[in-house]
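See structure below.
Here the complex is missing a single protein chain, while all its other protein chains stay put.
Moving on to chain A:
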Amino acid sequence: MTLAASNRSPILRVAMSRDDLMMRLGVVLFAVVLLVIVGLPLWSLLAKAFEDRDGKFVGLANYVSYFSTPALFDSALNSLHVAAVCTLIVVPLAFFYAYALTRTVLPVRWLFQGISLIPIFAPSLLPGLALVYLFGNQGFFKGALGGPIYGFDGIVIAQIFYCFPHATLILVTALTTADARLYEAADALGASKLRVFFTVTLPGAKYGLISAALVVFTMVITDFGIAKVIGGNFNVLATDVYKQVIGQQNFSMGAVVGMVLLAPAAIAFLVDRVVQRKQVALLTARAVPLIPKPKLGRDLFFTAFCTVVAAGILVILGMAAWGSLIKYWPYNLSLTLANYDFTNFDASGWDSYFNSVEMAVGAAVFGTTLMFVGAWLNEKTREFYLMRGIVQFLAFLPMAVPGLVLGLGYIFFFNAPNNPLNFLYATMGILVVNTVAHFYTVGHLTATTALKQIDPEFESVSASLKVPVWRTFGRVTAPICLPAILDIAIYLFVNGMTTVSSVIFLYSSDTKLASVAAVNIEESGATAVAAALCIVIVITSAAVKTLHVLADRFLLGRLQAWRRR
């Protein structure tokens, strides 16, 4: 023994219990799963962008040709332009709507809130279709916008509809966390209403506004359905990826465009992370919640404002619904259900709808299990910091990755002949896995937040009572987190029903989804049928969400009597 070593008592190596060992194995397994469904597909995409059509490494040649092709490079500028304009319109609109919902006294507030959420349940091509009916070449108000709807204007209007609920949700949360005493203090100091708005309200919602802006920006840049339906000759990044891959079968160039598409989304994501980290809890435990008092003038103004916005949403939805019921637009406006007989327009008929339901249920079941168990393993495993850090990174990655990019990565990774997982390609399985991966981050965050709210000593108590961790997981942790688990499942189901972008590269003739079928049908010119499919999707996901709300209110109350005092 050396002298230096004998000075210090030996460092203790603690034996792992069987629980510790099992949980570490679980974390490793979970990391491998995330690597396969997120990490490796993205890596394949990255590698593909450096290869030519024959798979030979060509360095930056693809990038050079991308940036020297004006048509392609213009798309990137178009994307940025559209995204910037949409952000500038949606964020103020959503802010005042959220302000009305949280800070004024609205009649039928719940109805206004409900209507604002409707677009979430629709595939993104629905507003595009509605705009075709309203302002298209044969539209009701043709020419009312002073030019053709196909292109920049159409994309912007449709994106406003599509992004509005997401921005509103974020801003409602930001505006709900207000301390009434700040307003009382400002009043007592004699500040004018306008000054209070600029010195108390706006700074309080600052982080929400930044977050909402980044979310809208990212959604617009990465969305594919709207640009596809109403973009006309106005090319954007998302449609370029599709054209390169499906149209020209140029996978390498598709990968390059995908990487370009990844950049703004990833930057927006990183900015949001940095901003969120700076945010401190505005609402301390001692804060007094703000309850708006009636004020006639203000309330009337905001009721009118919300009515106009809500009417806009309902007109777009209603136009799509009406269009789907019309015999032959615009010549024969009599009503018919013929457009809902999908077999006449698409080989898969109603099968695509049932495929969608099957896929959405599969994603909800498989995804919720993976997300909750995974988040639990990562939260509750003792030490093992490096591996848990890797898992955390992989779980956050999908947030920054547009669906089209992930879908493209899936082609390269799972379709590679030497991949043992190749058998998944073109099955329902790969659609489920892809959807789970695409929407992973939000579910993981929901589960992690719920788990963090539970007393961390439950596991210590269980260990002292010699009860294995998995039993405490089943008897205590999971039942307590049931509301969060349901939230995740519904989120996955709704997104599974409406998603287009990531699955459009991955379906086969047997596994075509309703949202994808709608894109194909619209391409063939049968707008009414595409609208009909979108309406079926809206009804299904909205019905499931309504069931969830009812279950939350009535069933959970009965099952979880322990929550009552």
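Keep in mind that, in the parts below, contacts are C-beta pairs under 8 Å (C-beta built on N, C-alpha and C of every residue); 3 or more make two chains touch, one makes a residue touch a chain; residues count from 1.
Keep in mind that, in the parts below, contacts and distances are computed from a predicted model.
Visitor: Can you match the unshown chain of the complex to its UniProt protein name from these: "Glutamine amidotransferase-like protein GlxB", "Fe(3+) ions import ATP-binding protein FbpC", "Electron transfer flavoprotein subunit alpha" or "NADH-quinone oxidoreductase subunit J"?
Guide: "Fe(3+) ions import ATP-binding protein FbpC"
Visitor: Would you mind spotting which of A:L88, A:A347 or A:V461 touches the chain that isn't drawn?
Guide: A:V461
Visitor: Which is it among A:M16, A:A47, A:A338 or A:A551 that touches the chain not included here?
Guide: A:M16
Visitor: Spell out, residue by residue, where the missing chain touches chain A.
Guide: These residues of chain A touch the chain that is not shown: 8-20, 455, 457-458, 460-468, 471, 475-476, 479-480, 560-565.
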